[in-house]
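Here's a structure for you.
Moving on to subunit A:
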Amino acid sequence: MTAPTPPSPAPSPAPSSAAGPAGPGGEERSGAATEARLIADRALACRGVARLSGGPFGTVATYLPGQRLTGVSADERDVEIAIVATLDRPLPQTADEVRSAVADLAGDRPVHVRVDDIIVEGT
Partner candidate 1 sequence: MIKGMNGRRTGRGNRWGLALVGLVLAILGGSALARGLGAFPQNWAAARTTVVDGNVVAFFARTSPGIWWLVALAALVVAVLAVRWLLVQGRRDARRVLRIEDGPTGVTEVSESGMAQAVAADVESSPAVFHAAAHLVGPRPEVRLRVVADESAPMGELSRHLSAVALPHVRDALDRDRVPAVARVSLEPSPSPHRVVR
Partner candidate 2 sequence: MTVTVPAQRRAPLPAPERRGRTEVADRVVSKIACVAAAEVPEVRDVQPRGLPWTPSAGEVHGDQAVVRLNVSVAYPAPLHAVAARLREHVIDRVAAQTGLHVTRLDITMTDVGGDLP
C-alpha cells in the first residue's frame, strides 16, 4: 500500500531524473506512482482483462497526486493487482499473463493477482 502522495511535480518514467523540490522522498514516491500507472496499463493490455477492480472493499488502490488509481497496489514487499476478467479463457492463464506482463517492473517482488469479478455475456 502506497502512502497518500503529497502534490509533487509530474512524475517521469525514470525516477532518477525527477529532480524536484520534494526532495528524495518525493522522488521515490513519484517513482512509485509511475510504476503503479505502468503496472495498471500493462495489466489492462492483457487479453482477458476487462478492467481493474478495487478488490472486495476497494482497498487495492494507489493514491496519486489528485487521484486514486484503483486496482494496483505496489510496495517494497509485493505487488497486488485486482482485475475484472472476461471468460474468454481460463482465469489462471489470464493471471499468469498479467504476471509476466509486469514481471520486469516487479523485479523480485511476488505479484499477487486477484480476479475480483468476471463479465458474463448476456447478464
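Annotations for the structure displayed:
The working rule: a residue touches a chain if its C-beta (ideal position, glycine included) is under 8 Å from a C-beta of that chain, and two chains touch if they have at least 3 such contacts; residues count from 1.
How were these picked? Simply put, all candidates are chains of the complex that A comes from, given by their letters.
Note that this is a predicted model, so its numbers are computed, not measured.
Shown alone here is subunit A; of the other chains of the complex, listed as 1 or 2, the one that touches it is 2.
Note for the complex: subunit A touches candidate 2 at residues 10, 13, 34, 37-38, 41-42, 45, 56, 78-79, 85, 87, 90-92, 95-96, 99-101, 103-104, 108-118, 120, 123.
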